[in-house]
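Note that one protein chain of the assembly has been removed; the remaining protein chains are unaltered in position.
So that you can tell them apart, the chains are marked A and B in the order they are listed, and the count of residues begins at 1 in each.
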Amino acid sequence: MVLVEQSLNGLQFGLLLFLLAAGLTLVFGIMDFVNLAHGSLYMMGAYFAATFTAWTGSFILGVLLALGATLLLGIVLEFVALRHLYGRDHLDQVLATFGLILFFNDAVRLIWGPAGLALPLPAWLTVPVQIIPGVYYPAYRLSIIIVALAVAALLYVVVMRTRIGMLIRAGASNREMIGALGINIKLLFTLVFGLGAALAGLAGLMQAPILTVQIGMGENILILAFVIIVIGGIGSIRGAFLAAIFVGMIDTLGRAFLPDLLRTVLSSAAASTAAPALSSMLIYLLMAIVLVVRPEGLFPAAKR
Amino acid sequence: MKLQINTSNVVVALVAAGLVVLPLYSQLTGNIFILTLFTRIIIFALAAASLNLIMGYGGMMSFGHAAYLGIGGYAVGILAFEGIGSGFIQWPVALVASALYALVIGALSLRTRGVYFIMITLAFAQMAYYIASGMSRYGGDDGLTIYKRSNFGGLIDLSNRVQFYYLCLGCLFGGIYLIWRIINSRFGLVVQGIRSNEQRMQAIGYHANRYRLVCFVISGTICGLAGALLANNTDFISPAGMYWTRSGELMVMVVFGGMGSLFGPVIGTIFFLLLEELLSQFTEYWALIMGPLLLLIVLFARGGIMGLLGRFNRG
Partner (left out) sequence: MKKTFWLAGAMALALAQPALGADSIKIGFVSTFSGPTAAIGNDMRNSFELALDHMGRKMDGKPVEVIYEDDGQKPDVGKQKTEKLIQSDKVDFIVGYIWSNVLLASLKTAVDSKTFLISANAGPSQLAGELCSPYVFSTSWQNDQTPQAMGTYMNQKGVKSVFLIGPNYAAGKDMLAGVKSTFKGQVVGEEYTVWPSQLDFSAELTKAKNSKAESIFVFYPGAAGVQFLNQYAQAGIKAQIPLYTAFTIDELSLPLQKENALGVPGAQQWVNDLPNPENKKFVEDYRKKYPNLRPTFYGAQSYDAAQLINSAVVAVKGDVTKKDAMKAEMEKANFKSVRGPFKYGKNHIPIQNFYLQDVVKDADGQLALKTVATIVKDSQDGFHDKCPMK
């Protein structure tokens, strides 16, 4: 029973990470662009959702408006600043987008104040649901799992079955070629960036009712998303999906069972302190091991 | 390297001379704080210079350099806590510990390239951060106060502001001299050759990763020295100083000044930390200016301040 519930916790966390990582890996894989400000878009998604929900009084409407707003913000950001950074080396991109993080954090503080916002759930999402006899699970966490799986399936269909998806795949493996084919590559890049932004916004607003909407909320989770796309192989949606679930499971199950495991070898007090430090290191350790064994991640996108 | 009289060299000479006479100014005006502020700037300049060695000359984008600041600092802090106050023990331990850490991390990380390298160095630095947070004997997350600065017998008194300032300045100039010697040595030329064309250097018969690793370890060791100085300067060490944003700030300092320019990191650090100090006095929203400024520098002034000076010279 406990294992079922903890596995669901891990799955839900992993799928949420996937939403964030998917946008990141798309942008990274296709434009070869490292976007640290992805975490800021995640934050903006949450702030937009909280604001629009308060305005309209409807959670669903607020969420839809917020998705549109994040998409728009992503497109504007790409158009004004980021497209000038394509083709630069990764260091330039890391620094410029690091600057954007600073900017967004303070801009949010200026607009919404430092205290953060709340995004309350509608009543029908706050009740625990019985999934199998005797096991109750929060309805909202269950809905995250469903939405994220649906998005994953949709992404799969778009990328593997449509013309846009074909161009995206072509762009990921050979950028010059699709330019040579006469495709409007600038437009494609802008669209992909907007899509990535909307995915980040979706992750942010889905997470918002569980956590809070606050400044800097994107930074810790951004690092996790980077870990995921690096483990999964940059540019690979499939890799990001599997790595995200893997990381979510390891993180949650590590926290759930590591302390008890350690208690069998260490004193109780030492185990309770060592366990959280160890379980938060597990993910980084996993990434280090993967990179040492497979320097391009588990599922490298086709060689450039 | 032939010494030329041009704008950038004049500026560098002026800045260096300014740093040398700063304590005099501080004594004359009674402004002690400027000395305190610049001691910190000089220490960070040393850390930035060490990062510049691998970033600017070696082409290795380390996103985890704050870890060395922490390791050097914790070596001093932990030894002081355990009752070993002699700098003749503390400092060598700080250097060796940083070097060893760099050796292990470097050996593993250098298997990767590009953005994977950025991420793996970040991952290792985060692990170091969590280990430091978990050391409950040494204060864990709250950090460790260092009651007595490193003791060098009668040689130098680190508690004396002016003496400590000159020690830091000496370390900075020494570090830059060392880096200058390295990049102009055969070893340094090979490392720079590997940066611009790894395959060619491999083909000529150089074992690229071995050269890279040595360079990585030297850089980490110098940064460990900066960590030992920083711990003595703040009389305090905590995991907060090892967090990934600190690594990011070090990169910003290097790029502000101009990557791959010997004195660039010093100029960049002075610029970054003074600007931060100044902006934070005007407004709490200083990041609102600093962020876009960073973006603009990356977009339009790729060589940083030193690059701008060079352009002025040519134009």
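A few comments on the model shown:
FYI, a contact is a pair of C-beta atoms (placed from the backbone, for glycine too) under 8 Å apart; a residue touches a chain by one contact, two chains touch by 3 or more.
Values in this document were obtained by computation on a predicted structure and should not be read as measured data.
Of the listed positions A:Ile210, A:Leu266 or A:Leu298, the one in contact with the omitted chain in the full complex is A:Ile210. Touch with the chain that is not drawn comes from one residue among B:Thr36, B:Gln163 or B:Asn209, which is B:Thr36.
When the full complex is taken into account, the listed residue touching the unshown chain is A:Ser279, out of A:Thr25, A:Thr97, A:Ser236 or A:Ser279. On the side of subunit B, touch with the chain left out of the figure occurs at residues 7, 11, 29, 31-34, 36-37, 40, 130, 133-134, 136, 139-143, 145, 147, 230, 234-236, 238, 240-241, 274-275, 277-278, 280-281, 284-287, 305, 308-309, 312. Not every partner is drawn; the one left out touches subunit A at residues 1-2, 5-6, 9, 12-13, 105-106, 109, 113-118, 120-121, 126-128, 136, 138, 140-141, 207, 209-212, 214-217, 220-221, 252-253, 255-256, 259, 268, 272-273, 275-277, 279-280.
We take it that only the chains that are shown with their structure count from here on.
Taking each chain's centre as the average of its CA atoms, subunit A and subunit B sit 32 Å apart.
Residue ranges of subunit B in contact with subunit A, taken from their complex: 55, 61, 63, 108-109, 111-116, 118-120, 122-124, 126-127, 130-131, 133-134, 136, 140, 244-245, 248, 251-252, 255, 259, 285-288, 290-295, 298-299, 302. On the side of subunit A, the complex with subunit B involves touching residues 28, 34, 81, 84-85, 88, 90-92, 94-96, 98-107, 109-110, 219, 223, 226-227, 230, 234, 273-274, 276-278, 280-281, 284-285, 287-288, 291-292, 295-297.
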